[in-house]
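Below is one structure, written out as structure tokens; comments come after it.
All protein chains but one are shown in place.
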Amino acid sequence: MAVMNIREAINKTLMDEMERDSNIIVLGEDVVGGAGTAGGQEAIGGIWGTTPGLYAKFGADRVIDTPISESAIIGAAAGAALAGKRPVAELMFADFVGVSLDQLWNQMAKFRYMFGGKTKCPAVVRLIYGAGMNAAAQHSQSVYAMLTSMPGLKVVLPATPADAKGLLTEALRGDDPVMFFEHKALYGVKGEVPDGEYRQRFGEARMVREGGDVTVVTCGRMVGFGEKAADKLAADGIGVDLIDLRTTSPLDEEAILDSVEATGRLVVVDESPPRCSLAADISAIVASKAFTSLKAPPAMITGPHSPIPFARELERAWVPSPQKIEDAVRQVLAFR
Amino acid sequence: MAVMNIREAINKTLMDEMERDSNIIVLGEDVVGGAGTAGGQEAIGGIWGTTPGLYAKFGADRVIDTPISESAIIGAAAGAALAGKRPVAELMFADFVGVSLDQLWNQMAKFRYMFGGKTKCPAVVRLIYGAGMNAAAQHSQSVYAMLTSMPGLKVVLPATPADAKGLLTEALRGDDPVMFFEHKALYGVKGEVPDGEYRQRFGEARMVREGGDVTVVTCGRMVGFGEKAADKLAADGIGVDLIDLRTTSPLDEEAILDSVEATGRLVVVDESPPRCSLAADISAIVASKAFTSLKAPPAMITGPHSPIPFARELERAWVPSPQKIEDAVRQVLAFR
Amino acid sequence: MQLSRDDLVGAYRRMAIIRKFEERLHDEIKTGEIAGFTHLYCGQEAAAVGVCDHLDTEDLIVSTHRGHGHCIAKGCDVKGMMKEIYGRRDGLCKGRGGSMHIADLSVGMLGANGIVGAGAPQAVGAAIAAKLDGKGKVAIAFSGDGACNQGTTFEAMNLAVVVKAPAIFVFENNHYSEHTGVDYAVGTNKDIASRAEAFGMKAWRANGCDYFDTYETMRELLDYVRAGNGPAAIELDTERFYGHFEGDPQRYRGKGELDRLWEERDCLKAFRAKVSEAKLLDLKLLDEVDAEVAQLIEEAVSEARAAPAPDPAHVAEDVYVDY
Partner (left out) sequence: MQLSRDDLVGAYRRMAIIRKFEERLHDEIKTGEIAGFTHLYCGQEAAAVGVCDHLDTEDLIVSTHRGHGHCIAKGCDVKGMMKEIYGRRDGLCKGRGGSMHIADLSVGMLGANGIVGAGAPQAVGAAIAAKLDGKGKVAIAFSGDGACNQGTTFEAMNLAVVVKAPAIFVFENNHYSEHTGVDYAVGTNKDIASRAEAFGMKAWRANGCDYFDTYETMRELLDYVRAGNGPAAIELDTERFYGHFEGDPQRYRGKGELDRLWEERDCLKAFRAKVSEAKLLDLKLLDEVDAEVAQLIEEAVSEARAAPAPDPAHVAEDVYVDY
């Protein structure tokens, strides 16, 4: 097993998979960089550094810099996928779903169903999401709940380098459109990554900690926050079942319900505003399917019902924190 | 009180309010109709028949036909609102949020917050939504959950002609962006409408039936379905508290919680796919805030996790029905 | 090059099928048996057929809400289409799509589309795929004069130029988007083709009510695109003979406008006149084609009527390949 960070795991997976499958193409803004400049191509390899080297290896027909036209980028991915390719389109910030939603929601998500099950659209859309870099209201959002609500899309959120590889490989081998969320504050997270072919099935949550007293369900950057909280709680003898969903659609309901049936207590941590959120979704599923097991009301740790602010102090207050998770766990435990 | 249908109530309210406030302007595709044709202006007054007569009365500067450019329509509404007008923009089908989401979500919803509370954006967006006309996957969706999740937007869904007037008037008097949802299958619904000035406050649910045994929470077209179910149940001596939310943001939590505290049983009916839906949202709120009152798991009646199909038999199977509501009520009542 | 006799008869047949298909729908919709919104292609037959007669199944097209003509011209099964429009289980899309969502990838038809302007970027993606495959195939986006104001269409044109994809933008200018005239909604003070040119591609213009003009102009365009010159556009001047959708009161029409259109701009009439004047085909032969076509449509409707409805139990199937 090699140790690498999430950025490297994504880059290497793209590299390996493109090598293996000549139908994979990559497109997005500045995924190469330098087109039409005196400095020449490969000026950047994506502003997040996830695509360097691809152009040099696979050339201009497979690694495509685009104008600032997100609808056209996602639409082109949709069309290329219908035409038999496996496009990997990058949305530099997930917030740009705002200017490209139709092609995700009304187009690629619905083709197969609308067309009577006779087509497939194996497009992967990489969405760079999340707060933590003081990028303010239009560059910090976690839009996975919105896309999770849309039938036809699969929604994937790796929290570790191994999952980044396993889930991206799975996305590139599958035949459905996949929304691949990369948290901008997690790119530097290091970990062991299995060598060789490695696939992580969708809909299979990861039990990060087994504790037995409270079930904490989360995903993405919040997994690390959950670990911090769990460590502190463990010191007080409180055992947390910490579940990293890995994919929110499909959802590993079984893992959640099994744990709650044992613990009777649920905390959902979700880096998003509260209404119609993933936190609400998971809580509602648990309330309706594990009602008799629940010993305390489900607790939802989300941001407030406001846009995400710029200033450090404000952003920090907006985003769920290890402290808030810890407090919530203590609270649901205290409930009788 | 005059008796009229929802279509007429909307048209009349627009007429009256535009008369009263010269800052109100209307824009959208074919809201007038006939521009640049031999037949001449006023060829239609909106394909839903909600805007006829406005052009004749208020002229081309205030009633504006636009090209098919939803981002520009909503963006223009946002800009006009910042500039001191009260635009009423029509999205002919709510599904076109797909091509205009950014201007709703990242722009008008966020201006006030991002700009430090010093601006206001009193734009009203009319979204025609919902299934029931076999308009298939791209012309039948109920996107209120998505917009409810977005801080900065208010989300309004009249189910009666009186509420259509009251809520639209309120939207046009307020200073925040309002998403005004009109169900395409409800336009013909008739009812009494108060004469003269009539405003319905947001965040104030309507208790459609008081029954005391089960709380059924819903909105839009599903209110009528809920009434049908309630009537049948009443015949069996089962009393339903039927709550029409009227607005999902702000949400009248109190009305919901008060009822559930009395009934202990909740059914949420939501014309949308299940994940991260309004049904999940309400259920989660109730589970977390009225936990001890709940005597049965919350039941969520939604469509399946699929796009909306075309054929009559399929669409009917997709949409929640009075029968499904009735069954759910009986089931939550049977739970011990 | 001259078209062969078979080519000519084939072109006429395809146009006639579209015409009859649509006219029959126009009547059947009045019975209330067909659900949803239906947009008829009548009047524009020469456009779809004149374009698609150059294509084989590996050339791809994306279509619009007014897609029946494109589907038929590209080779979709007419009976399967009719069943689909009737919402039947064995319809081309199992009754899930309906009129606005007919697709058949086996003939290179990537889908009608209910979202105006959504197809154009998809065609660019398909063209990127075609370029990568290097077999000289093209991808075509049909768009209306209304769709050509949608941001997606503009973005698609620019992207196609930037990546030099063999994408072709066919603008069918039927002078209306719903109830609005093209002279109002398309702000350019020239034609739509000029706007496409300003995006950096070569553009052609043709009479979309004349099969021969459309076909010949497309030949030139396709030679250019297949030679690797990147994208191209064509504006086809054409006419919509019915309302925007069935039920449209058409108050935007001028006095006598529709009569004049049927009189002067009927592509089938024009085709018959041309081939008989040039003594290329005997009109009796075309009458026979008409009869065959009438029979085909009759069968399509009666089979669709008799066909089983979809089973509601399957409402949520085929959302994913695997979940």
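Worth pointing out:
When the chains are written out, they are named A, B and C in that same order, and each has its own residue count from 1.
Just so it is clear, a contact is a pair of C-beta atoms (placed from the backbone, for glycine too) under 8 Å apart; a residue touches a chain by one contact, two chains touch by 3 or more.
This structure is a prediction, so every number in the text was calculated from the model and none was measured.
Although one chain is omitted from the display, it touches the following shown chains in the full assembly: A, B, C.
When the omitted chain is restored, the residue from A:Ser71, A:Thr169 or A:Thr247 that touches it is A:Ser71.
Residue C:Val162 is the one among C:Ala46, C:Val162 or C:Val301 that touches the chain not shown. Between the chain not shown and the residues A:Glu17, A:Asp95, A:Glu227 or A:Glu326, the one that touches is A:Asp95. Contact with the omitted chain, checked across B:Asp176, B:Asp241, B:Glu271 or B:Glu313, is made by B:Asp176. Residue positions on chain C in contact with the hidden chain: 149-152, 154-155, 157-162, 184-190, 194-195, 197-201, in rising order.
Across the interface with the omitted chain, chain B contributes residues 25, 27, 61-62, 64, 66-67, 69, 71-85, 87, 102-103, 106-107, 111-120, 151-152, 154, 174-176, 203, 250. Hidden from this view is one chain, which touches chain A at 29-30, 33-40, 43-44, 47, 65-72, 95-96, 98-99, 133-139, 304-307, 309-314, 316-318.
Rule of thumb we're sticking to: only the chains that are shown with their structure count from here on.
Among the remaining chains, C is positioned farthest from chain A, on the basis of C-alpha centroids.
A straight line joining the Cα centres of chain B and chain C is 35 Å long. Residue positions 93, 95-97, 101, 113-115, 118, 151-152, 317, 319 of chain C each touch two or more of the other chains.
Residue positions 71, 95-96, 98-99, 136-138, 304-307, 309 of chain B each touch two or more of the other chains.
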